[in-house]
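Only one protein chain is missing from this complex, and each of the others stays in its spot.
For reference, chains read A, B and C in written order, and residue numbers begin at 1 within each chain.
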Amino acid sequence: MNVILEFSIVPIGVGTSLSKYVAACERVLAETGLHYELHANGTNVEGEWDAVFAAIKLCHEALHQMGAPRLSTLIKVGTRTDRLQTMENMVMSVQSKLEKSG
Amino acid sequence: MNVILEFSIVPIGVGTSLSKYVAACERVLAETGLHYELHANGTNVEGEWDAVFAAIKLCHEALHQMGAPRLSTLIKVGTRTDRLQTMENMVMSVQSKLEKSG
Amino acid sequence: MNVILEFSIVPIGVGTSLSKYVAACERVLAETGLHYELHANGTNVEGEWDAVFAAIKLCHEALHQMGAPRLSTLIKVGTRTDRLQTMENMVMSVQSKLEKSG
Partner (left out) sequence: MNVILEFSIVPIGVGTSLSKYVAACERVLAETGLHYELHANGTNVEGEWDAVFAAIKLCHEALHQMGAPRLSTLIKVGTRTDRLQTMENMVMSVQSKLEKSG
């Protein structure tokens, strides 16, 4: 089961500068070989269900290890059986509708 | 790693009556032995990371099997290393603050 | 436009004990007259779009005033034009499906 997913982890109890925690999680993702993209409100990832969720668990473990005592994470995950969808064609599909109507 | 989690699955492409899909997922949860609670906007669950995420995956599989071609799921998950927290004491902790101030 | 909504505010930069902030927001809600319910992962609210979102804004303002320098909030909001739905009948609708199948 393939997923298109977004997640963002909020470390709690370590002050207000969170970018080093986001960077640590990006390094975890880089090692997984998964396709991912950082944006201003989270990270998009695609791949097999188990591989993607294992990566998020590794991020939780890495951030706790860095000293974050509490983490609150939002995950939005989509699966579909009617056709294969990629992050790239989700955006392209909207763009094409915008061009037609422009 | 223990989690307190909330999730809600939106089946897409099967009309607007979604309660039978929510019910199917509740039945999946009942079989896992996990502690869970349905509320108006989702289901709260607590337990070991792997067990809880395995349950959500089973729900996705069950709902696709029922004919839902596309699913969009929101998961909010919290972990902490400073102390053990349960769904029950999260609510009680807020209630006690409200009583003191009342 | 009526909404059924859930939200949860995570204060960042004020340590790991967040219940007093949740309690402050519950007091804000109590004064609005809106129908709301606290649960382990957030607060469910229903009402007119503008009234409900005004209440969430008041919570943000109140928590910043209490000293939280940064807030991260998750909102899940549903609207529908086909029929009126309440938080109560969303849960009852699932329960009735579970009883039939039991």
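The rule is simple: a residue touches a chain if its C-beta (ideal position, glycine included) is under 8 Å from a C-beta of that chain, and two chains touch if they have at least 3 such contacts.
Here the structure is a predicted model, which is why all the values come from computation and not from measurement.
**Q** Taking the whole complex into account, name the chains on display that the unshown chain touches.
**A** Touch partners of the hidden chain, whole complex considered, are A, B, C.
**Q** Touch as defined at the start, partner being the missing chain; which of B:5, B:18, B:45 or B:94 qualifies?
**A** B:18
**Q** What is the set of chain C residues that contact the non-displayed chain in the whole complex?
**A** Looking at chain C, the ones touching the missing chain are residues 1, 13, 49-50, 53, 57, 60-61, 64, 69-82.
**Q** Give me the chain B residues in contact with the hidden chain, please.
**A** 10, 12-13, 15-16, 18, 69-70, 72, 74
**Q** With the missing chain put back, which residues of chain A would touch it? List them for me.
**A** With respect to the unshown chain, the touching residues of chain A are 4-6, 8, 16, 19-20, 22-23, 26-27, 37-42, 44, 74, 76, 78, 80, 82, 87-88, 90-91, 93-98, 101.
Rule of thumb we're sticking to: only the chains that are shown with their structure count from here on.
**Q** So, what's the distance in Å between the C-alpha centres of chain B and chain A?
**A** 20
**Q** From the mean C-alpha coordinate of chain A to that of chain C, what's the distance rounded to whole Å?
**A** From the centre of chain A to the centre of chain C is 25 Å.
**Q** Between chain B and chain C, tell me the centre distance in angstrom, where each centre is the average of that chain's C-alpha atoms.
**A** 16
**Q** What residues in chain A touch two or more of the other chains?
**A** 13, 69-70, 72, 74
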